[in-house]
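Omission of a single protein chain aside, the complex is shown with its protein chains in their original locations.
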Amino acid sequence: MNIDILAPWNRLARENVAVGFVDTLLRGTGQVMFQNNPITGLLFLVGIFYNSYQLGIAAVIGLLTSTVAAMVLGADRNLIRAGLFGFNGVLTGIGLAFFIQLQWSPVLVVYIIFGAVLSTIVFMALANFFSTWDMPALTAPFVLATWLFLFAVLLFANLHTGVLVNPALPKPNAAVYPILRPSPTDLTTGAGVTVVNLLQSFFRGVGEVFFQNNLVTGIIFLIAILINSRVSALFAALGSIVGLVTAQWLLGVDGYATYIGLYGFNGVLCGIATGGVFYVITWKSGIYALLCVLVGTVVMASLTAFLSPLGMPALTAPFVLTTWLFLLPKAGFHVLQPVALAEVAAPEQVRRAFLEKEQALPRDTLPTGQ
Amino acid sequence: MNIDILAPWNRLARENVAVGFVDTLLRGTGQVMFQNNPITGLLFLVGIFYNSYQLGIAAVIGLLTSTVAAMVLGADRNLIRAGLFGFNGVLTGIGLAFFIQLQWSPVLVVYIIFGAVLSTIVFMALANFFSTWDMPALTAPFVLATWLFLFAVLLFANLHTGVLVNPALPKPNAAVYPILRPSPTDLTTGAGVTVVNLLQSFFRGVGEVFFQNNLVTGIIFLIAILINSRVSALFAALGSIVGLVTAQWLLGVDGYATYIGLYGFNGVLCGIATGGVFYVITWKSGIYALLCVLVGTVVMASLTAFLSPLGMPALTAPFVLTTWLFLLPKAGFHVLQPVALAEVAAPEQVRRAFLEKEQALPRDTLPTGQ
Partner (left out) sequence: MNIDILAPWNRLARENVAVGFVDTLLRGTGQVMFQNNPITGLLFLVGIFYNSYQLGIAAVIGLLTSTVAAMVLGADRNLIRAGLFGFNGVLTGIGLAFFIQLQWSPVLVVYIIFGAVLSTIVFMALANFFSTWDMPALTAPFVLATWLFLFAVLLFANLHTGVLVNPALPKPNAAVYPILRPSPTDLTTGAGVTVVNLLQSFFRGVGEVFFQNNLVTGIIFLIAILINSRVSALFAALGSIVGLVTAQWLLGVDGYATYIGLYGFNGVLCGIATGGVFYVITWKSGIYALLCVLVGTVVMASLTAFLSPLGMPALTAPFVLTTWLFLLPKAGFHVLQPVALAEVAAPEQVRRAFLEKEQALPRDTLPTGQ
């Protein structure tokens, strides 16, 4: 059905270079959550601008730069058109603006541009590296480019990190307050496991995929995913929920961090990636995806502790690392059916294609795990 | 000869599912030191329980969980039966219990279970990754799963790290006391290079492979290895000795750390792995193995320094990293004969098979290095 609605736009995008370019940019934005759909991408941008026009501008600079860089360098046209050179650029733009003191200066703009170009080069590098195992680069290019450009700022006179960067040794015996709350310091006002706080945490978890600590933005993002794939929307939601539950009840991390969704966004991405995109969705792969979310949530705490002496953010590295570990086994676990990179599409399509192929096989050669 | 003794047990293990499962678990324990032998594994468990029943229980939980996880996920039956999904789980169980405050709580048990499941997934991930070079994952799954689950605890309210975790910046000019001694602070009582202290350090070095700081446990472990392979027992012993000598005389590290075997256990593993398991044992590969032990001992100090700002332990990462570096050259060094992963067995068998194949070859095509 979505295909029908998009048909006129897709035709226009094929015929008109300018429309095609806009389509590429929108798909690039959608690919941050594995949604190769221009409407999804457009709504993602709407959600970002709703929360902060400054971060929105940084996002667009990154998106434009990384995509144009891929064109200038002569990357494969099909990869470009699918938005695969945009999604790391859009995140790199926001990430650098978010953690560097937001005084708009020409230096910051130049810095974001170089960071976004680097994300394109790293994407091609990792795509080549991982082709040996038919594995996806995920948002590793964003993480790498942003870390390399962010750590460096600690030594610069022309740029400074913002207030979120506080290098300190971890204190094993420090008190941790897992009380779910909207304030970093006030432990009582509006605090506690209430429906309001749970909903805030749930939606902000989705929003933080793009560094957007905002309830409405999270809702817009979830709707945007739903437009392209119900399975992806379901696992985005499950990712945020399992992340929240793990952080709040199993581990007991700081309740403010949980409230603003910091233990949700990696789960959202883990959930979408393993829940239908890179494995055919079944009951068993669905449970495997939830396990990936749980581990990704622990890894978020782990990488945050690891980076604390530098005061640097984990970004989406927990998602990237955990998902790589959960994807690399591939057909080594017989209950899972890995999806070849060239056949990645909306989870519903992939499942349909898999079931059709399965029915065409004689009974006794059926793969297990169904 | 060993084969004869085990023959009835092996038949039973093939015929009875329950016995087969126990056999799998025991082999998994033996595989921590590359010994695919249920008696060796049983004695390892005896040694652990002798030192601490609490760590023994944690070991068994990890062992069970990681093995069952592999079965549920549908991993290759032959790999499971050889214990390859058990050895990382048993170490993950002990490692998490050892460094997390040992108050038995449901949260700790649940945490160990998830850690052990992760070790199974990481094993399959690394096995697939390294298949490109026919390289073994070694205990990297244990190291990775334990680090990811241990660093995180620094941020938790529901779990706390124990007294061994003390984040601090390294102090280049701090005094180091290399006097071999049984006390961390008392530099005189019972201190010095005495036969007793050397024997203590030697056996504890073997025991620390499983985090067991205990003389008797070390002796039991060494006997357990000897039952399966004299070559492996020899290189386990040489590994502990060379580690001790390197730490005490070449480098001069803290004498208490040397005493309790912290500079021995990585050497033990380096020695066994390169001394006969992954290279055909010859005089030349034997010397190469001792060099690997020496480097592994330096790397132990190196990773300990690297992790000191987090107060985190190096675990067996020095062994894993050093052994990978020493195995990756493979046939690139003509004095060495690498053993294909599919042909790994007791060093004696591997050497016999190699010599037979060599004699079957015409004289002038003999590989060099013999």
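When the chains are written out, they are named A and B in that same order, and each has its own residue count from 1.
The definition used in the following text is that contacts are C-beta pairs under 8 Å (C-beta built on N, C-alpha and C of every residue); 3 or more make two chains touch, one makes a residue touch a chain.
No experiment lies behind these values; they were computed from the predicted model shown.
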Can you say which of B:Ile113, B:Ala127 or B:Val253 touches the chain missing from this structure? B:Val253
Full-complex touch with the removed chain, picking from B:Leu25, B:Val295, B:Val320 or B:Ala346, is B:Val295
Can you say which of A:Ala82, A:Ala97, A:Val122 or A:Leu269 touches the chain missing from this structure? A:Val122
Per the whole complex, from A:Thr161, A:Gln200 or A:Gln337 the residue touching the absent chain is A:Thr161
Touching the hidden chain in the full complex, which residues of chain B are there? Just list them. 132-133, 169-173, 176-178, 250-254, 288, 291, 294-295, 298-306, 308-309, 324-330, 332-336, 368-369
In chain A, positions touching the absent partner: 72-76, 107, 110-111, 114, 117-118, 121-122, 124-129, 132, 144, 147-161, 165-169, 309-311
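Methods note: only the chains that are shown with their structure count from here on.
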What is the distance, in whole Å, between the centres of chain A and chain B, each centre taken as the mean of its C-alpha atoms? 37
